[in-house]
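Here the complex is missing one protein chain, while the rest keep their positions.
Then we have chain A:
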Amino acid sequence: MIKVLSGGLLTSIQDLGRFGYRSSGVPLSGVMDAVSARLANKLMENTPSEALMEITNSGPVLHFLEGAEIAITGAAFKPTINDIGVSMNSRIRVPKDGILKFGLPDYGLRAYLAMKGGFSTEEILGSRSQYQSITKKKRVEKGDSFLLEPFELINGLATASVKVDLKHFSSEMIEVYPGPEFDFLPKSFQKEIVKKPLQILAESNRMAYLLKGFEEFSANEIITGPVQPGTVQLTPSGQCIVLMRDAQTTGGYARILQLSESAISQLSQKRTFEKVYFKLI
């Protein structure tokens, strides 16, 4: 069993999302950075859909009551087990009574902790992704505990590791398609929008990222229509909103751009004040 000694800033259990219920207004949810999450599951030889722990900016403190094998990917945290540094992006072994801490990341914002067989928390509507009003718990908190799959020592030390593409964290370029309302924007807007430097605002969260830099632009509201993670909305007052994994399923602001799937993962690793710009595919 793993016991949570401290929940960290925003820790939650996530898988690839809750598909099939969007027409009932149920958000997709799921891991913010699917690229890093897949890597963690891969290291553990899990299927890509196993649930992981998503860790945001300041990590939790976890007490392993049994030995386990885990992998941590994503933002460059400096994890320690019983105060001894362990590697990111590789399979690591936690001894019985090991205390895992994360510290703060050097770059990136979110990390993923995978364990063999995934986190077996409650599955609601085909997904374990925690979301307020759908799952009983909306986040991981102090006092929570998670079952570990029986762990077998196979062939001595765990050694698997992967090399991470650093561009996933450092690149400021966010790849986008034109959105449903792109063609309705004035031609001059269309040209400028895809090269303007934008800054991540502090209000950004799992539902949406708010970006600064589009104040001179604006778009009329639309008749409420479908939106999805990665939809870039422009409000009448020039606010730029990039919807993320916990976003609502429909919305009434102009959908000017649509991030590619990998661009959503990339953006989810950006912190407040970091800069990005859009580039049309």
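Operating definition for what follows: a contact is a pair of C-beta atoms (placed from the backbone, for glycine too) under 8 Å apart; a residue touches a chain by one contact, two chains touch by 3 or more; residues count from 1.
In this section, contacts and distances are computed from a predicted model.
Undergrad: Looking at what's absent rather than what's present, what does UniProt name the missing chain, "Molybdopterin synthase catalytic subunit", "ABC-type spermidine/putrescine transport system permease subunit II", "Phosphate ABC transporter substrate-binding protein" or "KipI family sensor histidine kinase inhibitor"?
TA: "KipI family sensor histidine kinase inhibitor"
Undergrad: Out of A:K3, A:R22 or A:H63, which is the one that touches the chain we can't see?
TA: Per the contact definition at the top, the residue touching the missing chain is A:R22.
Undergrad: Taking the full complex into account, find the residue in A:P180, A:G213 or A:G238 that is in contact with the omitted chain.
TA: A:P180
Undergrad: For chain A, enumerate the residues touching the unshown chain of the complex.
TA: Considering the whole complex, chain A reaches the absent chain at 19-26, 124-125, 133-134, 177, 179-180, 223-226, 228, 230-231, 248-250, 258-261.
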